[in-house]
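First the structure, in the form of structure tokens, and then the observations on it.
The other protein chains are all here in position, but one chain of the complex has been omitted.
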Amino acid sequence: MHTERKNKLFKQSAIWGFIVIELVFFSIAGHFLSVSDKAFMDGANMLLLFKQSAPIGIIALGMTIVMINGNIDLSVGATYALCAIVMLDSMTWPIFAGLGDWVIPVAWLLALGTGMVLGLINGLIVWKTGVDAFIVTLGSMLGFRGLVFMYNGEQPTSHLNWTLVDIAEADLFGIETPTIVFVVFTILIWLLMSKTVHGRNAYAIGDNREAAVNAGIRVGPHMVWNFVLIGFLAALSAVVFYSASGSVNPNDGTLYELWVITAVVLGGTKLTGGSGSVISTFGGVIAIQLLRKGLGHIGADTAMVNLVIGLILIAVLFLDKQLNRKGREELKI
Amino acid sequence: MADERLKSLTSMLARHGILVAFILFMIGFTIANQRFLGLDNVLGVIRSSAILGVMALGVTFVVVSGNLDLSVGSMMSFSTIVVLDLHDKLGPSMAIPAMFAMTMALGAFIGFLVGYLKLNSLIVTLGMLSAIHGLTLTYSGGKNMDIVDKSGTWFSVFGQGAIFGIPVPVLMFGLLAVVLTVILAKTPFGRKVYAVGGNGTAATFSGIPRARVVFMTYIISSFCVATAGLIQASRSLGSQNTVGQGLELDVLAAVILGGASLLGGSGTVFKTVIGVLILGFIQNGLLLVGLQFYVQYVVTWVIIILAVWLDIAAKRGRLWSPIA
Partner (left out) sequence: MIAQKPALRLEGIVKTFPGVRALDGVSFEVMPGEVHALLGENGAGKSTLMKVLGGIYQPDDGTIFIDEAPVTMGSPLDAKAKGVVFIHQELSLADELSVAENIYLGELPTKSFGRVDWDSLHSNSAAILKRLNCKFTPQTIVGDLSIANKQMVEIARALTVDAKAVIFDEPTASLTDAEKVVLFDIISDLSRQGVGIVYISHRMDEIFTISTKISVLRDGEYRGSLATAETNEDEVTQLMIGRSLDLGQKVEHAQTGKVAIEVRNLSCGSLYHDVSFKVRSGEVVGFYGLVGAGRTEIAETLFGLRNPTDGTIHLDGEEVRIHSPVDAIRHGISLVPEDRKGQGLVLGMNCRDNMTLPQVADLTAGPFVSDGAEIAIFDQYRDKLAIKTPSWRQRVGNLSGGNQQKIVIGKWLSMAPKVLIVDEPTRGIDVGSKSEIHNLIRDLAKQGYAVIVISSEMPEVLRVSDRVVAMFHGEIIREFTSEEVTEDNLVQAISGIRSDKVA
């Protein structure tokens, strides 16, 4: 087979190899260095890991779609915060006063709808103006954050509803809601990207936009849908997280875009579009969370976590480059 | 005839739209508030924009050469923390060169990765954003950094001093802007930066050492970051670990607002200065008319997109994108 293909297979499985290495390393290192006496691969610990991965992970699914499509979305952190505010605040609106606990699904829908509208705004601007998605969403990252502040000034927005917390913290065989949502949506988005026409077209557009246009794919509306999707997923992430926490600060979600992109790139999705996989992104998200927890387990602080994640991201890029080299005879460009 | 005139007007608007908008904006706010264009206020705005501005000058080189630098925010936190720490350990006259050396070493590392190893600058600097933040936290042990004797040090001159009534940060920003304008616009190196950003392959085929040029742009960027860190540290004489967090995107916004294309090959230092001032005056103007600081976020959003849109529309000769 062609080396290119082999490289690709290797790249797609690399993230799982990385996770295994992390698990082995932290289990052994934890044996000597651990600050707690629990084993690293403790069942409860692993379940917690999935749950903690969920907020970033759910957004990362959307980022994978958008990046495969050849775009990027820097506004997800702000979208996340704004949707959280809408969800928590709408439960106190007088018009919903008569609904009782039925206000919960209404609040959810409002939050999800807000996310989709914000995504729609990004998508329409990208489509209609032809401005690069990087710039459009860099702008709306500021703009949406401005809306967050305008909503409630610099004050946190809080609303505690115990039914809501119960739902958010419910579990099925010990697996909690955030984990279930994360896993279910990973599968759904995987099906979307690999089995449906929309998903296949997303790859085609990211790979060769001109070809897609010439083949009659309506690239503009297609991209808009993907922005709506990532808006929805950012909102979903907010719904999952803030249903449990009940309070949102106007600065919440800052830098999420960078963490999300890190996870997606670690999972092997190409920045230039056309290639990537939702399952690998899932791996990327887990790998990062594992790294955080693992480093914590052996007594390293957040400083070390940041340092290591940054360097690993660069190392992955470097290895990828080396794998694609053609040896000495390569053109030195 | 009228058609011709309309056409030249729109093309002029499209080309210098950002400047026109800026002037209209200034006039509007001057009418709304007499103090707006007063010398004190103008100097105040430039002074408070100086840190962002100095960083944007350096990032302009990186962007013109066709790359990105998302690490400048966390690098600025690093320089601030380092210089504050060394101030009490080595004294200010040693602390400043030591901090510049350390910051520029980080810049050299990024320049090596992007220039010589040809790694994607977005991901490298994203990684470095995180790594440098980790480095800063490790260095400071997670604590805020303060100069012990705040009143007895001449170190405060860079952030708080003034010469002939002009604040030192403004002077530093202005001086650096002039020097870097000349370097980018007038020297062979500047020409090479444009060539590498315009078409890196063609630059290589013309015998331009692309790797070295890219490397140098990151050195310049990190020098500017170190200068910004110096101003920041000197202004507050104490700092959190996260002082520069998020600045990377504001800086990029200013550069884009100045009209530099993210694809590389276009943009000037002067236009970046305009971009910085626009952001600064918007913030100030909105505050003066009694709006909260966060309103500027929304205004900036609209302005960035309009600016880039008009620029693209002028180039393609039609307002709306032709994508179906």
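First chain written, first letter: the chains are A and B, and each begins at residue 1.
Everything below uses one rule, namely that contacts are C-beta pairs under 8 Å (C-beta built on N, C-alpha and C of every residue); 3 or more make two chains touch, one makes a residue touch a chain.
Given the structure is predicted, the values throughout are model-derived calculations rather than measurements.
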Residue, one of A:A111, A:A212 or A:L290, that touches the chain absent here: A:A212
Touch criterion as defined above, residue of B:Q34, B:S93, B:N144 or B:T201 at the omitted chain: B:T201
Footprint left on chain A by the chain that the document does not show: 2, 4-5, 195-198, 200-201, 203-204, 207-208, 210-217, 274-275, 327-333
Chain B, residues in touch with the chain not shown (by the definition above): 182, 186-188, 190-192, 194-195, 198-199, 201-209, 265-266, 317, 324
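Quick note on the criterion: only the chains that are shown with their structure count from here on.
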Chain B residues touching chain A - in the complex, by the definition given at the top: 70, 113, 117-120, 122-124, 126-138, 142, 200-201, 204, 245-246, 249-250, 252-253, 256, 262, 292, 294-302, 304-305, 308-309, 312-313, 316, 320-324
Contact set on chain A toward chain B in their complex: 74, 125, 127-132, 134-136, 138-150, 153, 213, 218-220, 254-255, 258, 261-262, 265, 271, 301-314, 317-318, 321, 332-333
